[in-house]
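Let's look at chain A:
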Amino acid sequence: MDLSACDVLVVGGGGAGLRAAIAVAETHPNLRVAVISKVYPMRSHTVSAEGGAAAVIKPGDSLEEHAYDTISGGDWLCDQDAVEAFVREAPAEMLRLEHWGCPWNREPDGSIAVRPFGGMKAQRTWFAADKTGFHMLHTLFQTTLKYDVIQRYDEFFVTKLLVDEGRCQGVVAIELGTGKIHAITAKAVILCTGGCGKVFPFTTNANIKNGDGMALAYRAGAPLKDMEFVQYHPTGLPFTGILITEAARSEGGWLLNKDGYRYLQDYDLGKPEPRPVLRSMELGPRDRLSQAFVKEQEKGRTLEGPYGHYVHLDLRHLGEKLIDKKLPFVRELCLKYVGIDPVKEMIPVRPVVHYMMGGVSTDIDGATPLPGLYAAGEVACVSINGANRLGSNSLPECLVFGARAGKVAAAFAAELKAPSPSVLTQAHDEERRLEEKFRRGRGAKERIATLRAEMHETMEESAGIYRNGPALQKAADKLRSLQERFRHLTLDDHSYTFNTEQTAALELSYMLDVAETIVQSALQRTESRGSHQRTDYPERDDKNFLGHALAYRAEDGPPRIEWVPVTITRWPPGQRVYGR
Partner candidate 1 sequence: MPATVALAVARYRPEEEPAPTLQTYEVPFREDWVVLDALNYIKDRLDGSLSFRWSCRMGVCGSCGMKVNGTPVLTCAAFLSEHLPGPIRVEPLDYFPVVRDLVVDLSDFMRKLKKVKPWILREEEKPLAEGEYRQTPDQLDAYKQFSMCINCMLCYSACPIYGLEPSFIGPAAIALAQRYNMDSRDQGARERLEILSGYDGIWQCTFVGECTKVCPKNVDPAGAIQQYKLTSAVHWLKTLLPWGAR
Partner candidate 2 sequence: MGRPITPFLWLLFSVGGTVSALLFPVHLFLTGLAIPLGWIDPPRYEALIGLLRHPITRLYLFVIIAFPLVHWAHRFRYTLYDGLQIKHLTALIVVFCYGAALVGSAAAAYLLWNIP
């Protein structure tokens, strides 16, 4: 086993992780900061974000409005102090990225251009064509290269958090290239590992999004918050699940059912106008649009293809010039993957799992209840997204809370002495566990692909856009049995060098843990709110459920759920109104 040490260890090299690392390097240049990631940072899933990043910058807009849009969009489950901090700090963070070189789209006079986005009452979404996440990630990554103090562990897979004396003191990780086990001690650990879309079969998420950080924290005793809130993006390509950005609608795209009818007008989302109207119709929030699709499907008004039901996203009236200027990636993706030119044809789309509102519970500074452990980005639940995130809020969330977590973790690390020696014993135990599980464990019979497929089926059937008690209970039982069967996993690959079957197995075990928290939280929230719709409890119930579900790992059996109230500062719960 290899031993190394740093002061602040950032797990994950996406938007939040890199921003956190820079925050540490800038505020505490004397600290040793390291970024450990199972992929090279520029492969992180931030790269796939398309539409944009919201921050108030234009005259006529206000922080209050951004906060209100976010809170009402989140169906009043957002912690309002966190939202206020978020909207306040987002503009400076976005500007900082501009100063670092992010190629934001511009107005003719050279100032930042913004576009409308779903659920937002004002135009405040900054964008770099329709590859915003890609440009943000590469800008951040290339900027980190100038800080010599930021050390990187590329292609290191974290298997465990080291916790001793009640605080997090580092990680155990596998160096993928060699299979060597490393114990990396740290005075503070920041989880920035992204979400867990791969728990579901049909998702926009990349293969790497397996809820690693969520499971690591959960196993270390930190709770996962609001895991029942899974965002379906209304427009994904059938089969591949490739995301067609919301910007396609914000630029004026229409959603049409099989009769060519803009069906959203039937779902209390406003009247169809030829030009896009803010907070109306196609610019409604994602949860409502995805739910409308299911209702439309029940009415038999969707189209049917080899990969299930779909509707049409019509961009033809936007014209080639606008599409090439503002949505070039949409055109590229459609041409490449479905052989359709959106300039001339309608795009087949259907709702697809996109984002986790829930995650590792943190306070407004990214600190988890476990001392020394921080989290930021999709892995975390601060929570600013409540029961439904608004499009273009997640990228600035990575920046704002990445920076906050970085600064606070650095300050925390600066005051601490070296880690306790007993963590090494833990690290050795972990090494032994991995060795036993993956090198010797022959003779078992369960395959990764089988278990994963069954988990996918279970999640899609029970924890989709609409849920009900019996299906969720059945899913909870099924996940229990999958956990049991995971013990009998067999691998074809017992080698050390770049063993991707081993990482797939570890990822599956993470996903099973996370899936259980999703199902258990969904089971216990007997109301409907935002993206969590219970057919057996169709109404929002502020009396009993204006609170966050915290899922704790139980020694044996399903996760234990506890409740904490939502923080309300200025916006008492109200009705979500769109298009009126």
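The rule we apply is simple: a residue touches a chain if its C-beta (ideal position, glycine included) is under 8 Å from a C-beta of that chain, and two chains touch if they have at least 3 such contacts; residues count from 1.
Candidate selection criterion: all candidates are chains of the complex that A comes from, given by their letters.
Quick caveat: nothing in here was measured; it's all calculated off a predicted structure.
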{"item": "For chain A, as assembled in this complex, the candidate in touch from 1 or 2", "value": "1"}
{"item": "Sites on chain A touched by candidate 1 in the complex", "value": "39-40, 42-45, 47-48, 92, 95-96, 98-101, 103-106, 108-112, 131, 134-135, 138, 142-143, 145-146, 154, 177, 206-208, 239-240, 242-243, 329, 332-333, 336-337, 447-449, 491-493, 495-501, 504"}
